[in-house]
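Only a part of the assembly is drawn; its chains keep their places, and the rest are absent.
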Amino acid sequence: MRKVETRLRVRYAETDQMGIVYYSNYLVWMEVGRVEYCNQAGFQYRDMERKGGVMLTVTEAQCTYRAAAEFDDEVQILTWVTDLRSRSLRFAYEMRRARNCQLLATGATQHLVCNLDGKPVRLPKQYRSFFDV
Amino acid sequence: MRKVETRLRVRYAETDQMGIVYYSNYLVWMEVGRVEYCNQAGFQYRDMERKGGVMLTVTEAQCTYRAAAEFDDEVQILTWVTDLRSRSLRFAYEMRRARNCQLLATGATQHLVCNLDGKPVRLPKQYRSFFDV
Amino acid sequence: MRKVETRLRVRYAETDQMGIVYYSNYLVWMEVGRVEYCNQAGFQYRDMERKGGVMLTVTEAQCTYRAAAEFDDEVQILTWVTDLRSRSLRFAYEMRRARNCQLLATGATQHLVCNLDGKPVRLPKQYRSFFDV
């Protein structure tokens, strides 16, 4: 199973008045993890949309928050695929504070493979092998 | 059980290049629903933080996406409490396109009652009665 | 000159760790003001894109911050057009705390009229009369 690591630094814009990262931003970070997963798997997500004509629409997202990320923290995101079917797939994520490896959050997203009109289709064969479950 | 309705209009900023609302924004809308829940229950969430000295930190969030919201759609959000304990509570949400009542998404958030230092505490008695399970 | 008023309530997501609204959100609010300007002028911005085939791309944005908006504040946005040319127009904005009319920010955005391929075009005649300078 391929586990892909990416890192980002928490932006001021991502904090809220509690002094910690606002909870919806972890879903944005999961997307950053997915895009990097594709890069390291050997293709660009944007080419899959532009040239392959398919996109991965989100049908479910889930996040469990363990510790709060703070402004300027470096966050390590691990991304991997836990389920791959002909028309859908599932990503899992682990987010840690890079400085001390503290677990910040775990999550998952379920995706449907769709054409650019939003209709469910089979994942084209050339992309299938990239997702290593 | 109190079910509270609130409405908002989809902002251009909330769309993405798929032409639909980006998935993390539904969690922002759930927060809009929670704040209105508090208003209609009889208190202001911001006063609970400022005067009550407690906040509801999110420990889990989940969203199932059924249909895509689009720019300028009016969205109806139903918010209610499904579980209330001494130190935690759970909200559930239903989001619909107001025009045709089409279900857009359902979701839930789990919260821990914390003091302003982030330590778990009991929900103060004066707020307990507001949450009608 | 038509001055259009719209109101919104500050979301928790819009605050940052200073405890006030993060500065880029005022540009999102200006967009909310523009969309409402169109509504009150007699057309829907989304129809201008979908049916009219033109969009108003932003070429410049400016905001002067006078006082900080806070979570749950009701904000009043005044929007009007200060310049209208064949291929461009300029909006101005005034944002106030509704509770006490305190001025929060003033701003302006410059727009180029483009077709859906992003090429500058003349503003179609049927929309011209809507913008009342």
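Each chain carries a letter (A, B and C) given by its place in the written order, and its residues are counted from 1.
Going forward, contacts are C-beta pairs under 8 Å (C-beta built on N, C-alpha and C of every residue); 3 or more make two chains touch, one makes a residue touch a chain.
All values reported here derive from a predicted model rather than from experimental measurement.
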item: Copy count for the complete homomeric assembly [3 present here]; value: 4
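We take it that only the chains that are shown with their structure count from here on.
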item: Farthest-lying chain, centroid of Cα atoms versus that of subunit C; value: A
item: Centre-of-Cα separation between subunit C and subunit A, whole angstrom; value: 32
item: Intercentroid distance (Cα basis), subunit B paired with subunit A, Å; value: 23
item: Subunit B-subunit C separation of Cα centroids, rounded to whole Å; value: 27
item: Per-residue overlap in subunit B, given as positions that touch at least 2 other chains; value: 28, 31
item: Interfacial residue positions of subunit B with respect to subunit C in the complex; value: 9, 11-13, 28, 31-32, 35, 44-46, 71-72
item: Residue numbers on subunit A that touch subunit B, as the complex places them; value: 18, 23-25, 27-28, 31, 55, 57-65, 68, 118
item: Footprint of subunit C on subunit A - complex, ascending; value: 12-13, 15-20, 22, 24, 71
